[in-house]
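With one protein chain withheld, the remaining protein chains of the complex are depicted in position.
After this line comes subunit A, so read on.
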Amino acid sequence: MESSDLSPSVKNILLLDSEGKRVAVRYYSDEWPTNSAKLAFEKSVFTKTLKSNPRTEAEIAMFNNNIVIYKFVQDLHFFVTGGDDENELILATVLQGFFDAVSLILRNTVDKREALENLDLILLCLDEIVDGGMILETDPNLIAGKVASHSMDADATLSEQTITQAWATAREHLSRTLLQ
């Protein structure tokens, strides 16, 4: 990690299930060098945020000199961690980018099962948001566009893809509602 750097930095992004187990995680800081340290951090984050219910607005907590911004949907818990000097709103933007991108990728059926079925896309999504702690992209449409591009015609532009995708999502939603 760039020590003398003033750039906003993300320490990790976590996607856990409703029991605190991993769906996908990415660490960019050597603060948790071992797997057990990572698991311990995830457990502590999960436990400490469990009581809150951030379904509409992202919530924030601070522990062990880290800021954690989090948001839940269905049985998925999204977390973004940064240092305690970090601009909370920047971290919140990263979380929102990740959250919305996943929603786009999973076509609004955002739950654990769907996430695991599309784990490759979620991992690509994480890869497009942060690179080695440096924020790469926070716009959910651009992130989802880059990830989803492989199922699209390579010549189609990113913006077109997102619109197409949005239509597909909407159509799927509608049919599902009708079938119920």
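Assorted remarks:
Throughout what follows, a residue touches a chain if its C-beta (ideal position, glycine included) is under 8 Å from a C-beta of that chain, and two chains touch if they have at least 3 such contacts; residues count from 1.
Going forward, contacts and distances are computed from a predicted model.
Among the names given as "Exocyst subunit Exo70 family protein", "Ubiquitin-like protein ATG12", "Coatomer subunit gamma" or "Ras-related protein Rab-14", UniProt records the absent chain under the name "Coatomer subunit gamma". Touch with the chain that is not drawn comes from one residue among A:Asn66, A:Thr81 or A:Thr138, which is A:Thr138.
Across the entire complex, the residue among A:Leu76, A:Val102 or A:Leu124 in touch with the chain not shown is A:Leu124. For subunit A, the residues in touch with the chain missing from this view are 2, 4-8, 17, 21-26, 34-36, 38-39, 52, 54, 57-63, 69, 87-90, 92-93, 112-113, 116-117, 119-124, 127, 131-132, 134-138, 146, 149-151, 154.
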